[in-house]
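Note that one protein chain is taken out, while the other chains of the complex remain in position.
This part shows chain A:
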Amino acid sequence: MNWLSDFGSFVAGRWEQLLFDSYLHVSAVVQCVVIATVVGMLLGVAVYRSPFGSAVATAVTSAILTIPSFALFGLLIPVLGLGVPPTVTVLVLYALLPIVRNTIVGLASVDSSVTDAARGIGMSRFGVLTRVELRLAWPAVLTGIRVSTQMLMGILAIAAYAKGPGLGNQIITGLSRVGSANATNAAVAGTVAIVILALVLDAVYVLIGRLTTSRGIRV
C-alpha cells in the first residue's frame, strides 16, 4: 500500500510529462503504421499474383522481424544518427511483415468467380483491384495492421536508446538509475502507460474495422 501511494504521487507529480510522452509514443507508432501500411500494401499488391514473388516478400519481411530490435537500433545509429530517423526506419521495417503477409493472403483468397464476373461485366484490371479485390481483402489487411500496431507499441520503447521519442524514455531513465528514488516508479509508469495505450488503440481498430468493412463481408 505504501508503494502504491508512492507510485500514485509519482504519477501525479509527472502527469504532464507522462501525458506528453504518451502522445509522442502513440503519434510515432500511428505514423509509422501508416507508412508501413502504404508500403506493405503496395508490396503485397505487386507480388500477390506471383507465388514466387509472394514467397520472397514474405521471407524478406519475416527475416527483418527476426533481427533483435535492440541490435537493429544499434546498427542503424552509425548510419542514420540518433532520434527520429532510426526510430521510424526500424518501426516501419518491423511493421511490414504482418501487413505484407495479410495483404497477400487476403488478395489471394478472393473468390476467383467474383473477379471473373467483375472482369466479365467490363471492370478494368485496376477497377477490379481497387473496387473488388482490395475491398474484400481489407479485413485481413486491417488485422495485419492491428498486429503491427501492437508490436510497434512495445518496440518503440527500445527506441529511447537511440534517443527516440515516447514512453521508452521513462522506462530507460528508470532502469538506468535503479536504486535511486523514483527509478522503479518511472519504469513501471512507462510500461503501464504503453499497455493501456495499446489496449485503447486496439479498441480503436475494432471501431475502424466496423466502419470500413461492408456488412456483406462481415463475419
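As a working rule, contacts are C-beta pairs under 8 Å (C-beta built on N, C-alpha and C of every residue); 3 or more make two chains touch, one makes a residue touch a chain; residues count from 1.
Following the convention adopted for this analysis, contacts and distances are computed from a predicted model.
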Among "ATPase", "Heme exporter protein C", "histidine kinase" or "Osmoprotectant transport system ATP-binding protein", UniProt-listed name of the chain not shown: "Osmoprotectant transport system ATP-binding protein"
Option touching the unshown chain, where A:L18, A:V132 or A:L201 are the choices: A:V132
Which residue of A:L42, A:A55, A:A117 or A:I196 touches the chain not shown here: A:A117
Chain not shown, touching residues in chain A: 111, 113-124, 127, 132, 135-136, 214-217
